[in-house]
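Every protein chain of the complex appears in place save one, which is left out.
Letters A and B mark the chains as written, and numbering starts fresh at 1 in each.
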Amino acid sequence: MMEWEKQLHQLADRLCYLKDIFPGKHEEDIALLETRLNDTRRKLETCSAEEAQAEMTSLEDLFFFMECKLEDKLTPMDKVRIVRHPHRICLRDILENVYDNYTEIGGQGEHTNDPAMVIARAYITRKRHGKVYHQPVLVMGHEKGHGEEFRNGGSAKPWGNAKAKHYMGVAETEGIPIHAYVFTPGGYPLEDYPGAAQQIARNIYEMAGLTVPLIAVFSEGGSGGAEAISLADKRLMFSHGYYSVISPEGAAAIEGHLRGGARASADLVERCARDLHLTAEDNLKFGYIDKIIQEPVLGARPYHYEFFRTIRQEVIRATDEVVLSARGLAPLRAATLRRFRDRELNLDEFSVRWDLSRKARQRLVEMRQNKFIKASHRECQNRRSIMGRLGDAWSEQWWEIYNRLIYDFYHRNRRTFSNLLEEIGSEWEMLKLRAMKPWNRLHGKTEEPAGNTEELTTLSEWEEDNHSGWAWVSPKAREDRAVSCPYSAQRGCMDMWAPDLYNEFAGVCSSCGHHFPMEYQWIMNNCFDANSLYEFNTEVEAGNPLHFPGFDEKIAEAKRKTGLKSGCITFEARLDGVQVVVAILVGSFRGGSVGVAEGSKFVAAADRARRKRYPFIVYCHGTAGIRIQEGTHGVIQMPRCTVAVRRYIESGGLYLVLYDTKSYGGPVASFLGCAFYQFAIRSSDIGFAGPGVIKNTTGIDIPPDHHNCYKALSRGHIQGVWDRRDVRANLRQALETMGGRNLYYR
Amino acid sequence: MNKQHKVLIANRGEIAVRIIQACVKLGLDFVCVHTAEDACSGHVALAREIGGEKSLYRISSYHDANELLSVADESGATAVHPGYGFFAEDFRFARRVTERERPLVFLGPSWRVIRDLGDKINTKRLARSLGVPTVPGSDRPIYDELEAEKIARSLFDFQMQQGIARPLVLVKASAGGGGMGIEEVYDIDMFRQVYRRIRNYAMRQFKDEGVLIEQRIKDFNHLEVQVLSDRTGRHPVHFGTRNCSIQSTGRQKRLEVAPGFDPSSIKYDFDAAALLDEIVMHSLNMARKVGYDSVGTWEWIVTRDGQPFLMEVNTRIQVENGVSAAISRVKGKEVDLIAEQIRTGLGDPLGYTQDDITFNGVGVEYRIIAEDPDNGFSPWVGDITRFSWDEHEWCRVHTHVPPATPEHPYTIPTEFDPNLALAIIWGKDLAEVTAHGLAFLDTLRLEGHDGKGEPLKSNVEFLKKKTERMLRF
Partner (left out) sequence: MRDIAEVMEELKAAPYTEREVCAPHTGVIRFADVKEGDRVSGFTGTWKEIPGTHIATITREKNPRKVLASERGVLQKLYRELDGSFVEAGTPLGVIRHYLTRQEVVSKLLKESLYAFCAPERAKYYFVPDVDKKVKILGCRTVSIHDGMELFIVSRMKREVPLCYSGPAGIIYDVYFDQTKNVDSGSPLIVVCPPEQQSAVEDVVARVQSEWNEGE
């Protein structure tokens, strides 16, 4: 009996695992296994060794058969449960089994700033012609630690992500590849310094220009938390993993309009998991991962040693491929690459050097950037005609050539010339002065005439800039009613009359300065020169790329209500004569959420600003985050737009973000939050997750002003808080004083 | 005039009492408001006595337009009289009153007039465009340091030419007001420093760097011209001038005399009669130009050598309106400017011209206040146990303080200005009015004590002292 105990125990574990993975499902199958297990256990007490052997084999076969049968019936939600199960392999298992040697750095168990984020230096030992090569890599990733409490379920805190970013820099300096393992349900939504959103944005921005190969492996890819380490050259994914914009429960809570932590029904959660298209196959199809690593039946657990060997082969292969393609496709390398596709080749017996020349590093970054810029391109609904698109392409080329001519050639040489002229001129003045000196002394130059008293008492000329009010006035100003300031109890503000408040006061409480939310049109029409707006890419429309049930109607409703085609408006405008490109995220279009259409318009606007050397201003009228109904099509906009932003900034432009009302989630944690110049309109809220989400996920009660822009300023997230009435003047000031050297008016 | 109108009196105290009286005189219905602190005020008692409980509403604050308008709607009022202070010169209130879904008549100038004349720069420019003398200096915000210095320099030169021994220049934030962001310069070398300081202050405080640079005039008399016009705005008339030079240290008026100067009994260094005519003419010219359509006051300062400068226009009824009325007769009859304001405000034509207005005698107004003139005019708070005076035909007292006895004292509310009463004294000439005034003050009985049992302090002695100096430069 004793000799079987271990095996029985293991089978019992497997049974428990099944129960966990399939709660309330396949009950008959599981019950059958349970009865058989109990039967066997009873039999073993009495029967002979041979019989026992046969019994055990048959039982193990049955288990395997059942597991295979259930594997075929896995639903997306089952996979989510597999990924979350404490038995699932974790980063430490991978470090132990995939790499030949590893040293955890920046932490030891719980003695680290964030045990959910583990960094390690590891080796992969490869042989070539009998010679041994140790190839160093930097491994980073989320550590769930099989459910260890202090690991926080692999949910990295802001400082954990900061640690990751720091070591990315180390790897870059040392020129070694990075292997990032994504095992996170999402970022921990804490706003304490450096701030969840802010840090994720910085990480994404860093990776958008990181000059070493970066391989990401997804097991659990929870939205923003996953993006913090996964803007990679190759993205691999475990076959039972998920990569999603939101947890199925979160999606269900939104879909079911649940508030205050109420639970959604299992059925709804299951449906949402399916509709989110979060499995490896889905994401491979969309192109957001490059390859699936097949897991054992019902998901990898620490005793699946064969699986670790597969992982090892796959990450080596991915790294080799990235390195070789960055080196350029010389014929020889092309042949090598081809050989890599041969799966049978044991990569341990083969070696590719992983260091890159400066040129190759540049190419690597460029390829990575292109990869992400192109992501989700297919999903974008653009109703622009073929001719229109051709015209656009032509005009883009023209701007490229024009800028070359004007800035790179003409301006550079003109400056030299004018400097020369200036010097000659000042020499001449000096000469003249010296020559005239005796004569001047003789005549005693007359003093300027004393002030004219007439001027002091009569009407002077004055072109008063017309104070007749704002160019655009909110329709709310037409209602005859009083409005209370939300702070009236604390600050004693009196009710204001809507026509005063929404017109002349620009939505600002006249006694305490609280800013009431205003429509996006207010900034759009009052902060730029009159009649200078030229909208482009109007044909891009928000759609329903995942065919999320019921969402077509919701999008249509949003379009009808706002008269817009997507939540992003992009236009060119002038500000005191200075040309700028502006993108607005409209808070009233599906909460300002960002999907493929919005991301595509944003990328196009950044590109346009880059080509024309215009400043790029983003007015975030409000955003609730990534549009969850678009699933990973939405999430991918985070790295995608950040890459566009990085390209723009590095070309020497001015990228300025202005937040208003409420800005949360993915956009803030990526392409908005990475801006060097972020300002907020007073009374706006900025953060990663809203107060309700924080309460639900962390159990921490946060003060009501936790996300207030002044808090964001104190934390160092934003660079300033602006009064709405001063936005125009402040933007003007920013155009003059901020930004890179390649703006057209510099 | 349509007698169906009902007037909401959006004010308290003495002015509310006088508006009630004016409404009664005109046969109009009215409704009064009061706060909890003011429940014992005389205006409440008078409103209750005349109009009953239905004419009284308790509100949370006199400063809350919403309270006033909700009472107006509830009580069926059709017009609002703002009195002085509170909403009297708030163009937004006037606009809201007249543009809301249930519009009311605002008994004051139209909101555009209030807005335009409430703007210092606009008023100064309007005056200059009509050749009305204004304080020498800039009439538009100056943003450029060199230009500012040039103006300051010419202002110093200008004053030297005028023979002013210690020329002074004033630098003030053009968007400021109420004595904030204002500084004197007595030396041109200091100018830049002061200019920058004010400019930075203005930028911080008002988000506008604009600065005004003016001559600082010292040693002047404060004169006013009382103007009235009906809704057509075409034929403004005046009710003479007032001299309001006797003030507290905090520049609060304490004693006003009409007319503004008395050349018949006092000798001035300039032709006082001509000067009064001149400022009246200028004031009426401006009123005509802007289509002024209510009562208003043009404020002037007059230097010792008789130069007038327009300071500002007060687009409201003033505390001291009664002193002008005391010396004026319309077609030989007494006049009540508040009643005239209401009557014309409700659309009645004026019905007379300047030729019908005659002037007779000298009027003085005393503001009787519980305060300590020896101690920076600091207000005194406590209970009034006695407040009475002898009745005379040459004397009229306006007060909201109810009859008080030691058993039923009146507690001065702490929320408002500490005015207790206005006494208007008339005499056929300056000598007579001085005698009447002193007689009135001598017999005035004002007693009380505060929480510590200290006796009431008032400015009666101060007023007595000043009575002898009236109208002298």
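Remarks
Following the convention adopted for this analysis, a contact is a pair of C-beta atoms (placed from the backbone, for glycine too) under 8 Å apart; a residue touches a chain by one contact, two chains touch by 3 or more.
All figures in this text were calculated on a predicted structure; none of them were measured in a lab.
When the full complex is taken into account, the listed residue touching the unshown chain is B:Asp417, out of B:Asp417, B:Asp442 or B:Glu461. Residue A:Val483 is the one among A:Leu456, A:Val483 or A:Ile694 that touches the chain missing from this view. Of the listed positions B:Glu67, B:Glu89, B:Glu340 or B:Glu365, the one in contact with the omitted chain in the full complex is B:Glu67. Across B:Leu168, B:Ile188, B:Met203 or B:Val381, the residue that sits in touch with the chain not pictured is B:Val381. Although one chain is not displayed, its contacts with chain A can still be listed: residues 479-484, 492, 495, 497, 701, 703-704. Contact between chain B and the absent chain runs through residues 35-37, 57-60, 64, 66-67, 69-71, 74, 378-379, 381-382, 411, 414-418, 450-452.
Simple rule for what comes next: only the chains that are shown with their structure count from here on.
Chain centres here are Cα means. That of chain A falls 63 Å from that of chain B.
Contacts from chain B toward chain A in the complex involve residues 61, 63-66, 92, 96, 99-101, 125, 128-129, 133-134, 136-140, 150-151, 153-155, 157-158, 161, 207, 215.
Only residues 450-453, 455-460, 462, 464, 480, 482, 494-495, 497, 499-500, 504, 723, 725-726, 729 of chain A touch chain B when the two sit together in their complex.
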